[in-house]
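Complex shown without one protein chain; remaining protein chains in place.
For chain A:
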Amino acid sequence: MLSRTASNLFWMGRHLERAETAARLLDVGQRITLLPNSDAGYRNEWNSLLQASGTSDLFLRKYGEITQENIEEFFFFDRENPSSVVSCVEKAREAGRIVRTALTSQVWDALNVTYQELRRIEKTPRAKLDTATLTDFTTGHTSTVRGAINATQLRNDGWHFIHIGFGLERADATARLLDVKYFVLLPRVEFVGSGLDTYQWMVILRALSAHRAFHWAYGGDITAGGVADFLILNGESPRSLITSLYETVWHLDGLARRYGDDVPATARDRAKLTLDALQERDIDAIFDEGLHEFLSWFIGEIAAVSNQVHQDYFLGGS
């Protein structure tokens, strides 16, 4: 496979995943606008979400106030926001267009329809749109693309590259979101039992579409340890760090087996070491080590794996 093709498939995966992240942030953001702006600072939640997506400065400079219109504009429509749904879908479709020959017609069709529909939505008067329509649109269409990929793509190297893109992006997004809120998850005397901490944990779960799944997995009360465990170490949780990394390793392994010993597999080796290290920990150990320190280490590892993927496969051996 051409190195450029592999690179575009990888980035197509990352941008699709990122579009979904934007839609989830949009959902949480608009939920926050429905709450009273108390002294306890529900709205500070909003700022931390912006920080998680690395776009806090841009939002404040361009919009300032948190209103539903601004949030929709920023997370969905804004082309200046590189992480908005429109930006990400455009980039994913562009990458797909460049590698049309590596996609089945069903996948291209799903991707292209997403883009065409998006352009139609852009022309719709904003007053006729509500947030739920926008988030449902995004998660619905990205699921269709994902489904088409899984149902129709050959299980070849291209398929692995798309999924490595999905996996690394997802691991990175979850880790960043946790990192921004790490202090909320630490046991703190003053918050215990107040409505606020529970609410903040809910926001995190919701931002990862995990609030219902959490109850299925753990039952009972939401606790800091429970939330952290669910999002970091729970192998059933689809967005947890361990699941995202495990799937990435699986696909990197697939590539390495396919290509044999002549092609370096430093990305696979690095990702495996990281996964081993993750599997050895339990949540208490992570809290003892320091949640922030742990997450910084993990985000650095994901960036390193991403770099190794580039080194191993995207330079074409010249």
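Keep in mind that, in the parts below, a residue touches a chain if its C-beta (ideal position, glycine included) is under 8 Å from a C-beta of that chain, and two chains touch if they have at least 3 such contacts; residues count from 1.
Convention: contacts and distances are computed from a predicted model.
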Hidden chain of the complex, named as in its UniProt record, picked from "Circularly permuted type 2 ATP-grasp protein", "CbtB-domain containing protein", "Osmoprotectant transport system permease protein" or "Penicillin-binding protein 2":
"Circularly permuted type 2 ATP-grasp protein"
Which of A:I98, A:L129 or A:A213 touches the chain that is not shown?
A:I98
Contact residue for the chain not shown (choose from A:L60, A:V263, A:A285 or A:A303)
A:V263
Chain A residues touching the omitted chain (full complex):
1-6, 94, 97-98, 100-101, 105, 108-109, 112-113, 116, 157, 255, 259, 262-263, 313-318
